[in-house]
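Shown below is the structure under consideration.
Only a single protein chain was left out; the remaining protein chains are all shown in position.
As written, the chain order gives the labels A, B and C, with residue 1 at the start of each chain.
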Amino acid sequence: MPNQTEAPPVEIPHALVRGDLLALYRYIRLTRTLEERLVNLHRQNKVVGGLFRSLGQEGESVASAFALRRRTDGTGDMLSPLIRNLGSMLVMGAEPVEVLRQYMAKGDSPARGKELNIHFTDYQRGFVGQISPLGDMVPVMTGVTLTFRQRGEERVGMVYLGEGATSTGAFHEGINFAAVQRCPLVVIVESNGYAYSTPTAKQSAVKAFVDKAPGYGVAGEQVDGNDVLAVYGAARRAVDRAREGGGVTLIEVITFRRLGHAQHDNQSYQSVEEIERWASTNDPLDRYVATLLGNGWASEADLAGLDTQVERELDDAIAVADASPLPQDEDTLLDVYADGPVPLPWTRHTLPDPARA
Amino acid sequence: MPNQTEAPPVEIPHALVRGDLLALYRYIRLTRTLEERLVNLHRQNKVVGGLFRSLGQEGESVASAFALRRRTDGTGDMLSPLIRNLGSMLVMGAEPVEVLRQYMAKGDSPARGKELNIHFTDYQRGFVGQISPLGDMVPVMTGVTLTFRQRGEERVGMVYLGEGATSTGAFHEGINFAAVQRCPLVVIVESNGYAYSTPTAKQSAVKAFVDKAPGYGVAGEQVDGNDVLAVYGAARRAVDRAREGGGVTLIEVITFRRLGHAQHDNQSYQSVEEIERWASTNDPLDRYVATLLGNGWASEADLAGLDTQVERELDDAIAVADASPLPQDEDTLLDVYADGPVPLPWTRHTLPDPARA
Amino acid sequence: MATLIHDRPEHVRLSAEGKPVTLLEAIREGIWEEMERDERVFLLGEDIGAYGGAFKVTEGMQERFGALRVIDTPISEIGFTGAAAGAAHMGMRPVVEMQFIDFISCAYDMITNYIATSRYRGSGGVPMVIRGPSGGGVRGGPFHSQNPEMAFFHTPGLKIVYPSTAYDAKGLIKAAIRDPDPVLFFEHKWLYRRPQLREVLPAEDYTVPLGEARTHREGTDVSIVTYAAMVHKSQEAAEQLQREDGLSVEIIDLRTLLPLDEEAILASVRKTNRLLVVHEDTRTGGIAGEIAMRVNEKAFEWLDAPILRVAALDAPIPYSPPLEDFFLPGVEDIVKAVRHLAAY
Partner (left out) sequence: MATLIHDRPEHVRLSAEGKPVTLLEAIREGIWEEMERDERVFLLGEDIGAYGGAFKVTEGMQERFGALRVIDTPISEIGFTGAAAGAAHMGMRPVVEMQFIDFISCAYDMITNYIATSRYRGSGGVPMVIRGPSGGGVRGGPFHSQNPEMAFFHTPGLKIVYPSTAYDAKGLIKAAIRDPDPVLFFEHKWLYRRPQLREVLPAEDYTVPLGEARTHREGTDVSIVTYAAMVHKSQEAAEQLQREDGLSVEIIDLRTLLPLDEEAILASVRKTNRLLVVHEDTRTGGIAGEIAMRVNEKAFEWLDAPILRVAALDAPIPYSPPLEDFFLPGVEDIVKAVRHLAAY
């Protein structure tokens, strides 16, 4: 595929520059490699609880978030990821060491051991941690972006959900309210063929999820989710529309979940051929690499250099996370209320005599 | 308008016969007059609690239900009305005396004084009583019609909701599930301009509620809700489609709520002209009468005869309902569980000595 | 607080002018004053704008504060409750109205899973108020009469307030709006406009702290712990018991249910040695249980009689007057229970 030595330079689309293209590559690679490292840590029983992979979806996750205005001082755009959006989190500035500490249930993880995997928040960098009940983040991001409107801030919100989660009442109530209020919100529906084991046909009778957009009176766009630059383009248009006061856009991203819902899932409900076909002909990273090299936007050496950087960064991060302490027992009592810790039960006191106190 | 003495007979649409046309007229008239009688009883403090009117919407309510297969032995179609669908209930065989007893909180009312107004059920005649939280009846009717499919019964369900209630998660989850299961369900969205005081533009950004249909992959139709026969036609097509295995239809009925949300509402948010315009030029009963007379399908005498019948029927029903007893105190304890009454609190016993028992 | 009283419409400057207010008017004034004081405070709910809400609590507010601070929402309890949380994340102070508190059940997941846990999960406190008309006695039937406190009492991270007087209602709604954590604020609709509850409130800004019970009536023979509408039924019973039996009944008005003011309850029990809990909510699983448990844990030796309760029947709340009256706890039930305890 490479070796087009003297062709005229191909123009980079969407007003991106070469540094952006390499940054996108790096985030996708970082996502994939970090997840692979997590698999190893899971095998070593260092990951506590479930492990969720985004193999085959890293491209859309990274490219969509890349369309946001990223700041570290709380003035940028805001994003709410779902379980498969590790890539989006990394783009927004989440650190691998934070993710590792989360997965390893450490006391110095962003959620201090109280919440798991990528469920964590940083309002400065611009991401809000999800909770497990699906759909709930849509109303929350409606509120986030409503406040941007209330304050006249030119900020945008982006919220992710799987095609399965579009069936929830929370999604519906949230996007409808955002539509009425013309909130600057981009809703990314990741159509990846399955919700856990449930194929899309049992989830919805709709022909394409983008057909839901007119039902809310919002803009809609469908995009090939494994074409990194196409996803960026669609997200960018939606983000710009939102920032300019054009309200909500629903983007349907067509992709495929090549691994199980979580690490324990044996994927019995998917055909091996289907998975194989996506892996061999439609991997977002492979396709992106081909584009970069084919258009002469990067060399193999560029990419190999980034790969090495990623590996090294992750080696370090894992060492740091591994050395992190677990939380302390009594941390359990903190942060239920602002007022102070909740009471310790009397059976944990040294001198229990509650009834004669 | 009458006096077309010798014109050739105009064909009645939708395979209806003259008796049907008169029945439709009678139900619409009955609905309107019964509600007017309820207003009087409300003024006399004989109606307990709120009173809800459907003035201006009686036509669509009656005509849509009229498309169902009505039986009294539990083998016919099923309907779930909303608060403004007194007309639909009457079509399904609810008796004015039952409605009156409900509104007067009587012990022999269908809900035995436990529930109010038209919140009542008869599975034999084919209607399921609503509860107040809006949207909830959509999933319930999804289940009703799912069972028709499970049993291979050729029965159909119809569920009503206001355009405001389409904003609820319950509506969304219910219609989506029905769509996936191709349940024989007709969803009637009554677009009547307002949800309580909230104008449609603050409820949804959608251009027309029928645009929601493709978002669920179901058939959709919009109809002039104050044209009785047009509504019947649309409902009939949807009911036939459902019965033939064609799944869900969403019908948007365009109408207008000419009175307040309930009796206490002063309608300050509506313009007097708007109300007046609908009353004078687009009343469903007036329009229907003009159609009947204009096409020679009924004479003024026919209609006057039915009016008199309705008045008499209601006189009798009111007398009976008025004489009905209120429920007995201890009825409060019944029907929480099948097992028997819930316990009476000890303070209601003659000899309270609970702690030494 | 630089309030310009003369800028306010008449119906929200009653206290400022020394006129008596109903419980509803007190809440309205409280919200209005907080809207004036803090521009981060804004309102969300159905029909709260031009219409002023089903009970007119927010009357005039949209006109004064604009459509971005008084937002008419679609019929979407999940949607606008969740949106309030998102706005709170961004530093706002949302106040959400449930048209009837019964519909709070639709947002149950959002409130208990998202909002209540946010601080714990590391997403920060969610300073917001969810308020609405609650309670029975108005022939509202099963879905316009509920007392939802126990659906949330069991959720760490929430606070629950349920006032019984105009003074407390105003002071507590203001404190709730200023609180750094999510507060559910229940407004008993049977108390809203009761003329007997009208009182002249301070002209100045004041709050009533969350988490503190109030001694509604001093007494020495039997303690009644109660809240909301039952404070007034208990008062009626106490007066009758004083008159007919010479009994001195103490009434503790919890005001805040969560966190529970354990100390106030224990202090009263230590004084009277007899405890009756009265709640309008249904019996099984009602708050009386938690109170009984706390007293067992911390003041068992002071009890001269069993802890008893008067509560609604274990049924949905029925509509027809004889049924609803039978369902709700009445003055006679309280009288009977207190007599029993006093004689124990």
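The definition used in the following text is that contacts are C-beta pairs under 8 Å (C-beta built on N, C-alpha and C of every residue); 3 or more make two chains touch, one makes a residue touch a chain.
Computed from a predicted structure; not experimentally measured.
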item: Among A:K114, A:K212 or A:R236, the residue in touch with the chain that has been omitted; value: A:K114
item: Contacting the left-out chain in the complete assembly, out of C:S15, C:Q62, C:S76 or C:T112; value: C:T112
item: Touch with the omitted chain, as defined above, among A:T31, A:S80, A:T142 or A:S167; value: A:S167
item: Which of B:L16, B:V39 or B:I131 contacts the chain that the document leaves out; value: B:I131
item: In subunit A, positions touching the absent partner; value: 48-49, 105-107, 111, 113-116, 119, 131-135, 164-165, 167-170, 195-198, 202-204, 268-269, 326-333, 336, 342-345, 347-348, 352-355
item: Positions on subunit C where the hidden chain makes contact; value: 102-103, 105-106, 108-109, 112-113, 116-117, 120-121, 142-143, 150-151, 153-154, 156-157, 258, 260, 281-282, 284-293, 296-297, 300, 305-309, 314-316, 318
item: On subunit B, residues whose C-beta touches the chain left out of the figure; value: 110-112, 114-115, 119-121, 123, 128-129, 131-133, 136, 138-150, 169-170, 173-174, 176-177, 180-181, 335-339, 342, 346, 354-357
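Everything below uses one rule, namely that only the chains that are shown with their structure count from here on.
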item: Maximum centroid distance from subunit C, chain identifier (CA atoms); value: A
item: Whole-Å gap separating subunit A and subunit C, where each centre is the average of the chain's CA atoms; value: 40
item: Between subunit C and subunit B, distance of the C-alpha-averaged centres to the nearest whole Å; value: 36
item: Chain centre separation in whole Å, for subunit B relative to subunit A (CA means); value: 46
item: Two or more partner chains touched - positions in subunit C; value: 73-74, 76, 78-79
item: Set of subunit B residues in contact with two or more other chains; value: 167-170, 202-204
